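Here we show just some of the chains, and they stay where they sit in the whole.
Chain nomenclature is as follows: A, B and C, assigned in order of appearance, with residue numbering initiated at 1 for each chain independently.
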């Protein structure tokens, strides 16, 4: 009766995706099937490439959010942080372009990364040292970042310098062996993130802090440091997303990134990460981001939904995707 | 003949004016689809600039677009994507907000945001004898908002009209109501109010009515909302004029684009809709009782 | 002092103590729960700390291991003063604490829990295998059979306790503090654990040991410190200190007998009392198979078994708390199916969970709401709350269960472990169930209060109620029950009554694959 005496060993999460974590992928498969039935063009290579490439932004940000959320936090500021970082980056590049030419691009990228990390640090510090509910803290910084970009652009738009535009374009529109660069970037980010979350001390502690703060603290983990670090990772991911994003739209406006936070959190949760912390799923998050983008795509490709009802149908599909995800776990 | 596809990409109905755009676009699509069996008009709305970029990408990835009628969320962000569509051989009609590169468009139908601000300002300067205290409500930080404010500021230049305060109310009547209440609490003497959109004007009027203050002589808006036009027609003392910025411009654009295919002559060029002052005399021309806007 | 007749242990006659506390005191928001406590622990010594529920034992242990900061007093290690700012400091100094309350992260695996904060990594990459193997080895050493990759949420309470012990033992330790490590363990798990503790001692580790099982204290301890109401009664040489004497020192008066007098044997022999609860052919997937049992009116039925026997799951299944199927369930002779605990409570079944922290009490809530939570409809017949009545009920519960508390406005989590258990019992009883199922009734309860709870259970059945007691303490079952069912691996493996209820019979049934008939035969032999 040894079989009853010990609980069955669970599949280790990590590189290999266990059955219990297949939910988001099943939901994705269901969606793709439905999409195909509605409009066969849905599966055209071109369309798939477009959609997946687009999902890269939300995907990369959501990978960062996977850390924040699995450590028991929440970051509502990501959308306006993205706008802010984009704005700073474009201003720096435009300022440097006349003197250094296209070298302004790597400079801008570096500045973006530093800005992102600083923003993340700010969020993390307010949450951990100020001991303020992350929801409120990041709602506050959401207003702050949004206001800063509005201020920087005088309520208007900052566009990237024409001289840089063509040099920078490939970052979004280019490809390597046919695979669009944003997809490669987000795969790289996901790989690194999965390694950090599943294969390093930090990742372990991040999840532990989210699972039970007391246990983590009593085990000698500096909860504040781990949490802050998660926000910093989030900031860095937002910066990377912004770097890929700039060539697509070529400008930062006060409405850039509006409501992304909701999409990001949705992607994370659909991906199987627990919103109350203690469980993070990097690949699930990636699938979640793709799902969201596919839903939007499907709305455009299908013709029988009144334009007024698009939001409703999207809402219903998200709930159904979540149901599929939940069901596969039981 | 082969069926031609005209795609219409517009912002989602997130406030009164854009709602009007959606209404008119849908109406045009229905009428044209019925009248011209060779044309198919499909309307897609997008809640943000990036969603709009996605939407036109999706449309062009999955079918051949003979024409694209687009009311861009923002000029900067949509220039490159629309250019890509153009390069695939589509006829491009741009509505309202111009793209950064005017060479992209085959047809341009637009209102004049600067004139909306400027004409309103001129009216106030004239009626108030060149002096008085103003408060201004602006919308969501975008180009349209910026242009209207700029036009207005140019319009009062040289007069003694003074802008006491200017704040965002996000083209939202609720927020405008609150903002106006606060303006009223802050400034004991306000001679005129300008809300750069009629949605906001509704809130402003309600707040003024509640306060019972008599110092405000004019409360003006802009866009040509049905309710406001009705006020003008009725000879309202506080809102005697209005500037049009009709959402129906999308309908005009769709029809012109359809004419390019259905008619016998090519249609090209640009059509700038004026923003003349609507007064009691000509208000009836701008009144569409069936439109939701 | 009542201990005057006993030899007070001479202090400091051997080597310098590893850990020494001087004049420790602790206040919680102005309320003093510990004052002027001094004690020392030497290498290679087992030092037991005993006292009634709420005497301050756990608080003392938290002070010694950096979980709490003393209001007064000082700590010394190897003679040098130390000041722990966080548990991590104490751990770095080689002090480990096994908490009385389980402190593990549910959502993580056993291995992950054991290695939180000190993960093994090579070149920055976690070495899962090394950790898994080390965890498995440590678990095996203390006789825990749970898989290192199981999620903590999926393992039983007893196994969680063992995991917690494994976590504390791993690594280099100079002082290990055990706060009631055996409270949730059964006979068979206790023995290997005690062996480990002795072995640790022989390796020169200094051990502090808290338990309400005084026989364990007698068996292990070299010296015993007794606390009463937050003060030291004294430190005694364990030699010649009987459990009975310890109990007297703890309560400060002569202590009488533990178990109340037996029930009327005539009634039990007759066996014609009406059945109160009949369960036929119960299945709880993964835990219980083909279990049937009958509880008679006015009977105390014991349920014995090792960890994982499925006793808890059987009754959780019965109440609709987990998926289960039944051939038939009859309550007082009538067919019944309990859809939910609420429904069961309505029909007069009360269930006291073994997991008081996770499933029993709202630790952040005050006492009165906790007390009445399961009986809101009964306590407050109108929709509005009757706070006066509630206060009265709390007073009555405090009196009749002897709940020791500093303030009536305290949160449940601020009560000592034993007093939480008493509050939980009071909570379940508020519904006045006709059939009461108690899972581990005296877990963490001191000896004086145990006898109170036993007396209480007896009073219940005398009123015509019936009671099922699930317990890991064989003596408790034998002393308390009219009849004992022994479960093993999800089945009932034997039934013992009367003279046959001996420790060796229970242990045999719980471990051997002997069939019911065998045991029955044995029963009639006895």
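Convention: a contact is a pair of C-beta atoms (placed from the backbone, for glycine too) under 8 Å apart; a residue touches a chain by one contact, two chains touch by 3 or more.
Keep in mind that this is a model prediction, so the values were computed, not measured.
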Overall stoichiometry - one representative per chain kind is placed in view: A x2, B x1, C x1
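Here is the rule we use: only the chains that are shown with their structure count from here on.
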By mean Cα position, the chain sitting nearest the middle: A
CA centroid of chain A to CA centroid of chain C, Å: 46
Whole-Å gap between the CA centroids of chain B and chain C: 72
Centre distance in Å when chain A and chain B are each reduced to the mean of their C-alpha atoms: 34
Touching residues (chain side chain C, partner chain A) in the complex: 67, 86-88, 91-92, 103-109, 112-113, 115-119, 121, 124-126, 128, 145-151, 154-155, 286-287, 307-308, 310, 488-490
Contact set on chain A toward chain B in their complex: 39, 41-42, 44, 46-47, 50-51, 54, 57, 150, 153-157, 159, 248-251, 253-256, 258-259, 293, 296-297, 300-301, 303, 307-308, 310-311
Chain C-facing residues of chain A, complex: 1-2, 4-10, 12, 198-201, 203-205, 207-208, 211-212, 214-221, 274, 278-279
